[in-house]
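Only a single protein chain was left out; the remaining protein chains are all shown in position.
Lettered A and B in written order, each chain numbered from 1.
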Amino acid sequence: MSSTNPNIKKLDGKSPTGPISERWSNHKFHMKIVNPANKRKYKVIVVGTGLAGGSAAASLAELGYEVETFCIQDSPRRAHSIAAQGGINAAKNYTNDGDSIHRLFYDTVKGGDYRARESNVHRLAEVANDIIDQCVAQGVPFAREYGGTLSNRSFGGSQVSRTFYARGQTGQQLLLGAYSAMMKEVHNGKIKSHTRREMTELVIVNGKARGIITRNLVTGQFEKHMADAVVLATGGYGNVFYLSTNAKGSNASAAFRAYKKGAYFGNPCFTQIHPTCIPVSGDHQSKLTLMSESLRNDGRVWVPKAKGDKRPPAQIPEEERDYYLERIYPSFGNLVPRDVASRNAKNMCDAGFGVGATGLAVYLDFASAIKREGEDKIRARYGNLFEMYQQITDQDPYKVPMMIYPAIHYTMGGLWVDYNLMSNIEGLFVLGEANFSDHGANRLGASALMQGLADGYFVIPYTIGDYFASNKFEKLDPNHAEFETALSASKSKYDKLLAINGTKTVDEFHKQLGKVMWDNVGMARNEQGLKKAIAQIQSIRENFWKDVKVTGTNVDVNTELEKAGRVADFLELGELMALDALERTESCGGHFREESQTEEGEAKRDDENFAHVAAWEYQGDGAKPLRHIEELKFEYVKLTQRSYK
Amino acid sequence: MSSKSSSSFFNSVVKKQFMGISGLLLCGFVIAHLLGNLTLFIGPDAFNKYGYTLTSNPLIYAAEAGLMAIFLVHLVLAVQLVIENRRARPIPYAYSRKHSGRGATLASSTMPITGALTLIFLVLHIRGLKFGTHYETEVNGIVMRDLYKTTIEYFQDPLHVLFYVVAVCSLGLHVSHGFWSAFQSLGLNHPKYMPKIKCAAWAFGIVTAVGFSSLAIFSYFQGGR
Partner (left out) sequence: MGGNSTETMSLKLKIWRQKNAKDKGGMVDYNLDGVSPDMSFLEMLDILNNKLVREKGDSIAFDHDCREGICGMCSLMINGQAHGPQANTTTCQLHMRKFKNGDEIVIEPWRAKAFPVVKDLMVDRTAMDQIMAAGGYVNVNTGNAPDGNSILIGQNEAELAMDAAACIGCGACVASCKNASAMLFVSAKVSQLALLPQGQIEAETRALAMVEKMDELGFGNCTNEAECEAQCPKGIKLDNIARMNRGVVRGLFAARK
């Protein structure tokens, strides 16, 4: 680490002080407020219309601000928040099982392996209850008990039942709620929704974020959009790995463009891997499908005891099977946390015990559960999941054990923001998965939806007002030099991509990058692998800019060109992730450094040296970015080591 | 962009509801007409008396005008709906739409055709029978029109019989979808009763087709006497 560099800053997260449960209320009181009549004079750009962006856009428009939203899809309703299955947490304690705001706060900090900011997490736990109320009022059809009250279930190994859900489609229903609220404001004339638009540059004028450049995905035109603040809610960057559970269109470009304009990137190496995904079936695979974690409640994970045993599972007798999770973790068994389950599956497959044609899968077997409880009970519990599995794999999980393998699922890292969700660039706010904030090094189940909506419905409406009321905004000329420069920079990037006319398709490069990332910056990382990955990514990037083939033009829809622009950014972000993973020599949460493990092979934190956020500052192409840090203080949750033995 | 000039009151749902109500009323007429005409089987006097009773009632003109109005509503709306529906898909599919087998039926997809056929049939039917050759007869001392003779004569032409049978079968098909469809358009649906209404629609269609066909065929064979 270059800790001697005088340019390295200790960042201030601007957390309020005082008792943790009063911080947000006090902060709200002390923030400045924009007079209701003046709100319409401020314009806000919201990029991304998922849970965070959609809820922010609607709430800001309701307050009276002029809002313009941007999304790459044909409708704001399609953002990938829609795919979240499980549910959303809140500490309502409706089940009378001892839940409280403090417990939700505590679980989230601990689950994040002590790499999140306490003040932020507490605020998240506080507003979670309001989210449920808000969504119910909007008409989100949450599951109900016979008596008409809201139903809860337990999720992700939590000790209390605090998860609200709408069948297996909670993300969809919450997103449609936020989208409906957005459409209400479109009707009221307060939101202008731009679809099929991709943000290609952030525009900063006099140190403040004042607009964006977008590419119209239908006409290829580059457009200037001006505002008084820019809100990025563009989701995570799991697609760096090519194969992930993210949507095909999910990308990091908007956030990465902001990074290249000076916004710090926080903890880029913190990625979450989900243990129960449907394995890859061949080179044609375009994305991975997640199966709910709840399957591990009844399924037993195993591999054959003999290496390379290619017999069908039914022919492998009981004594020749290795139920390795039950063997290694006798007390938690198949229910160990996501990262532990994932890492063990990888270890088994790396050691040659993997099953299926690719050898990159382990069995998840329901035979004992079916024998114990009957097929009907299992069908009632997992029927729709089994159906989905059969649809994709053409195998019947009631008869043949499922095959599963871990997959990239969520990225805890993202643009660095302070307590007000503002990045180090004034007027640039970052919400939801796009920011780094609340989940530390590992996100708990049913917390992503909670964070997205908390940021959008209940945080940004207050903090953006404080920003507006505390600053003066000059009127901008549409021909302002900063906008002209940004526009021509965008244009030249795409022109350059079209001009290369090489031999390999964008997908080929993306797959190459994905493989390097998965092998070296995936579930387990080590110094040697990370260094190798950095070198490989650099060479892929170099080749990409020499040999990529993008056909078509820049005047009509050109999906190849869209992909090329995004992969170009992934090729830089991948390197940043590897660099961050290299410098964080401890293990924590989803970041497992093989050099830092306990005798039992568990992740070992180094709180002495790494109880901080790494926030990377771009220093120019080819130059190593600067690693600033924000110290994390733990006043309410005691630092302890996790153990699942 | 709008292809519809009508006021907001007359939205597509309301149009369908008027279509449904007028259709149900016409169904009522069809049933009454069929029941009355069954007197044909009893004999010439019964049939002629039935005709006389109807036509001698001064209210008949009001009833006919009402029927005409209902029919016109059904017709005009049908034409408007067909035009709008065609405009809604200016470029057709290259591969003709394949029915899933779980949705559209022969009846539902041919409503405009069976409707148009009914219209043609109606014109010919009224011309050939109502305004057909005028004979007179005397029943119980009352002079009245001998509609029986007109009918039997009309159906001596096998082509008339054939067209009549085809037309009433097509009408049967039309009502087998239209009858339940009206309930759906009016929002009168219930998971428990809808299957029964659909059955009733089919029964209604069959009764219409078989009932009227039998009259024509019966008439044809009466001519030989």
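Here, a contact is a pair of C-beta atoms (placed from the backbone, for glycine too) under 8 Å apart; a residue touches a chain by one contact, two chains touch by 3 or more.
All values derive from a computational prediction rather than experimental measurement.
Asker: Which listed residue, A:21, A:100, A:289 or A:488, touches the chain dropped from view?
Answerer: Of the candidates A:21, A:100, A:289 or A:488, A:289 is in touch with the missing chain.
Asker: Just name the one of A:62, A:426 or A:547 that touches the chain not displayed here.
Answerer: Residue touching the absent chain, from the options given: A:62.
Asker: Can you tell me which of A:527, A:556, A:595 or A:635 touches the chain that was removed from the display?
Answerer: A:556
Asker: Which residue numbers on chain A touch the omitted chain?
Answerer: Residue positions of chain A that touch the missing chain: 55, 58-59, 62, 73-80, 82-83, 92, 94, 130, 132-139, 141-150, 166-167, 169, 172-173, 176, 179-181, 183-184, 186-187, 193, 195, 218, 245, 247-249, 278-279, 281-282, 284-287, 289-290, 355-358, 361, 388, 391-395, 403, 457-458, 461, 503, 505, 507-508, 549-552, 556-560.
Asker: Tell me which stretches of chain B touch the chain missing from the display.
Answerer: 1-4, 8-9, 11-17, 81, 84-85, 87-105, 108-109, 111, 177, 180-181, 184-189, 191
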